[in-house]
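Just one protein chain is left out here, and the rest sit where they should.
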Amino acid sequence: MADSSHFLHSPTKPFRAEPNLKADEILKQMEHISFQGRNLAKAYRTWKRILNEDVLIFLGVAGALSAGGLRLLIAQIIANRWIDCVVSTGANLYHDLHETRGRHHYIGDASADDSLLQKAHVDRVYDTYANEDEFIDNDNWIANYVTTLEARPYTSREFLFKLGKHLWDETGNEGILTSAYRANVPIFCPAIADSSIGMGLSQGRHLKPDVGYIDVIGDVIESTNLVIRRRRTASIVLGGGTPKNFINQASVQAEFYCPEINGHQYALQIVTDVPHYGGASGSSLSEAQSWGKLSSNADRVTVQADATLALPLLVSGLVSTNSQRKSEAIPCFDLSSPIMSIEGIPFPKGRYEEHR
Amino acid sequence: MADSSHFLHSPTKPFRAEPNLKADEILKQMEHISFQGRNLAKAYRTWKRILNEDVLIFLGVAGALSAGGLRLLIAQIIANRWIDCVVSTGANLYHDLHETRGRHHYIGDASADDSLLQKAHVDRVYDTYANEDEFIDNDNWIANYVTTLEARPYTSREFLFKLGKHLWDETGNEGILTSAYRANVPIFCPAIADSSIGMGLSQGRHLKPDVGYIDVIGDVIESTNLVIRRRRTASIVLGGGTPKNFINQASVQAEFYCPEINGHQYALQIVTDVPHYGGASGSSLSEAQSWGKLSSNADRVTVQADATLALPLLVSGLVSTNSQRKSEAIPCFDLSSPIMSIEGIPFPKGRYEEHR
Amino acid sequence: MADSSHFLHSPTKPFRAEPNLKADEILKQMEHISFQGRNLAKAYRTWKRILNEDVLIFLGVAGALSAGGLRLLIAQIIANRWIDCVVSTGANLYHDLHETRGRHHYIGDASADDSLLQKAHVDRVYDTYANEDEFIDNDNWIANYVTTLEARPYTSREFLFKLGKHLWDETGNEGILTSAYRANVPIFCPAIADSSIGMGLSQGRHLKPDVGYIDVIGDVIESTNLVIRRRRTASIVLGGGTPKNFINQASVQAEFYCPEINGHQYALQIVTDVPHYGGASGSSLSEAQSWGKLSSNADRVTVQADATLALPLLVSGLVSTNSQRKSEAIPCFDLSSPIMSIEGIPFPKGRYEEHR
Partner (left out) sequence: MADSSHFLHSPTKPFRAEPNLKADEILKQMEHISFQGRNLAKAYRTWKRILNEDVLIFLGVAGALSAGGLRLLIAQIIANRWIDCVVSTGANLYHDLHETRGRHHYIGDASADDSLLQKAHVDRVYDTYANEDEFIDNDNWIANYVTTLEARPYTSREFLFKLGKHLWDETGNEGILTSAYRANVPIFCPAIADSSIGMGLSQGRHLKPDVGYIDVIGDVIESTNLVIRRRRTASIVLGGGTPKNFINQASVQAEFYCPEINGHQYALQIVTDVPHYGGASGSSLSEAQSWGKLSSNADRVTVQADATLALPLLVSGLVSTNSQRKSEAIPCFDLSSPIMSIEGIPFPKGRYEEHR
């Protein structure tokens, strides 16, 4: 008979609520319980470890996180350089821009009469509302900005850096786009066409021929070149969607041109989707290893939870313990031109940086 | 056109992580964000309000909460008399007993080879392990205790009170059963047959004829009489399962004999199941109103989350703010005999207390 | 390098819709696709295989299946003796009884105003309604029947057999309870207290002292003795809940008294719950192997789907191919008395049948 002691060596410890527990103390206790509580604690501990490693850290942002009230947490993550590169859906950047421009989302009712809301020009995101007329104003604001651009394709990375600058210059407000601009953190938005930012871009072209071209294929090349340059990478993903896959394909694509790259070294995801229907959003991090998206020895943590529950605790824990990034690990980007550079060395133009 | 300002009056506020946030401060900020984060904050605020109301508070306990490391949180809830009556699955009481008897659950691996575990006598609960031989010892311990009982039916409430006493006398350890015994809080376990406690009871009968009868129909009557006596009631449910419905049916049944009762006044639930497949575990609290399980003006909060994520934060918040129950609202039970009593007044024997 | 051909030998084939495909033809094609479609096809094929094996087949019934319109499918499964023993929630039996008594469930609206429904005495189960006054009439009907019983404990198995007979005698209508009565198939309802049947039993006791005792611990012993007698067993579970675990614990308990039993040989489940929160309802069939609930070489199929989608296709497939149970495998029960018997040999009274 096999020996149970081989398996039974680390007892769990029941969580005990004590007065004045801080976020990090809650997370430390949660490491000793089970299921998603433990997973969140592992995500916390792993992120802290990653901060001290020589890795380039991607952050994926999907789901209604900005509309859901998490945009300043994401801005804090960026400003602290706890990550190096953001991949986001368009909606999260748009809802961020909405609030950075001084507008609000509102506490609403998930069982509202949507016909009434339509008549009142109120847009609903589950239990949260926004003013549709203000959204239209955002769209026009973006469209007008787009008419000031050159008549050439921009990668989403270049466009969003400029948009962040424009937003910062105009508002001076903290947010995802403005923090990324100020911290020189690139944002890729591979599905930018599928968002109100994409709509704004298209309206810009309607106003002025030949503007509003986004070179999303260029984004594929740039994001891959990032991996080729830095070799060791980590993926931290909130939600699934295009950001999760885009971060993963960057390492798959990198291996094509640089065979010794074989997947991200670390992967954290906070998702609500599940693996058993086959979709990429819910896919397990183990499955990602079969593709070489992750290294076969990658540290992996999946937290099955709504980010509005998990992220406040997680980031509060990181803040409470004064988490610092190993400064030598932080790459220095120049994002202001069509060709981005790291540490002053530009990427090749429209080409993959091949095996050195 | 309808006026958007009718709907847009309470802006959300993005969560901002600050150093040394305590549980209650995290929850207070979460009240202003969206989705399940907001719902958890509403659950916290509502529970605090309930503590100051003249209501009898039921707590439902389903899912692998004890195995998952939440048994001391539940014991704290009981010891603080933040609730008055527990309805639990058998498994949660059994896994509680396991640890109260000094044994452990262990940190395991959700993708383990279960054939190997079987050979090693290791039982797996998702990512958590236990020693099967220790479980068999628990079963024998229960069976031996059962042989000391009288040859008559016990309600699960009476049996579990005595079991809690026996466990406390033998171990002096804190846990759900022992805390409920010490705080004179009744525990109902309507599906006790579907658990290792039920298995232990049956093994007791195998050892000694005519013992191990549990009168679960008597539990229906007692739990209903509780509602009839106190009229104003609240339901706090962790998971779904038999506890959720049993608490709800108590108010439906009470109305049968006391028509002015028409449902619990408050209902909180932390669940992972969803409404759209029709099952009771995932059913919405609104649906419960159609049945009269809840009052049509009941305050209702559903948090869609794993309790291992939600409960540590929620209870830590209650502890941090030194939440106290309004003392006059706390009923004084006598649970030591076949007929329970409140404030010294026994329930009728085997009958519903009818309309006064 | 490992050889991909080791893994890549059975190509999938895309589903092609052809005119007049019958249920079994649809299922046969689904065997060659992926994800839950394939799983349903595997469940179909495995069930057909089980029908030809010398195994005792348990059927677990949880979730709102009767209210959801699946009661005649379950009755057909029973009448065809595609299973030998049912374990059900109380609600499924109650909603079955409701229709067998000639009443209906109604097409409703999942987003109805539940306060209005409450006022109109309409009970909602997601998108389905029922008349609450008719439910009260059912409760009274059960209570009156209960007053005709002897003042002694009945196992749920004995009680439900008699209730099925009474219902058949009175209505002559097909349903779960009446089909099980007529086919001599035992029904266990371990959580009977947590249902309107339990409420009816309690109301019977209110009317007449000392009736309405259900010996659910006796059910534990009987269901285990079934496994000890037949040794080779299969578990087919719709939903999770108490039926899933009760069927599983029968084989764990059987091993206690008969060590060469080590788990069900086959396990199928159609569930919507998921494993990663640790609850038993969603737990994987692999996890069940660690406990010895299933044999370590058991055939296992999990279909993640609403039974209202999956069961019509599955049972229509079984019917279309004229699936027949191997007649020698069908046990002959006597269920009419406190002690049940198989093939004329009664179980021991209140004891486990031990190792032979």
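First chain written, first letter: the chains are A, B and C, and each begins at residue 1.
The working rule: a residue touches a chain if its C-beta (ideal position, glycine included) is under 8 Å from a C-beta of that chain, and two chains touch if they have at least 3 such contacts.
What you are looking at is a predicted structure, and each value in this text was computed from that prediction instead of being measured.
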| item | value |
| --- | --- |
| Touch criterion as defined above, residue of C:D133, C:E150 or C:E354 at the omitted chain | C:D133 |
| Contacting the left-out chain in the complete assembly, out of A:H32, A:R101 or A:R205 | A:R205 |
| Residue touching the undisplayed chain, where the options are B:Y129, B:W168, B:F246 or B:Y277 | B:Y277 |
| For chain B, residues in touch with the removed chain | 34-36, 111, 274, 276-278, 304 |
| Contacts of chain C with the absent chain, listed as residue ranges | 1-4, 6-23, 26, 29-30, 32-38, 40, 64, 67-73, 76, 99, 104-108, 111-112, 116-117, 119-122, 125-133, 286, 304-306, 308-313, 315-316, 318-320, 322 |
| For chain A, the residues touching the chain missing from this view | 62-64, 67-68, 91, 110, 112, 114-115, 117-119, 122-128, 132, 136, 139, 153, 190-196, 198-199, 201-203, 205-206, 209-210, 212-221, 224, 239, 241-242, 245-246, 249, 252-253, 256, 262, 272-281, 283, 286-292, 296, 306-308, 349-352 |
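Simple rule for what comes next: only the chains that are shown with their structure count from here on.
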| item | value |
| --- | --- |
| Separation of chain A from chain B, taking each centre as the mean of its C-alpha atoms, in whole Å | 38 |
| Chain B and chain C, separation of their C-alpha mean positions in angstrom | 26 |
| CA centroid of chain A to CA centroid of chain C, Å | 45 |
| Contacts with two or more other chains, residues of chain A listed in rising order | 34-36, 111, 304 |
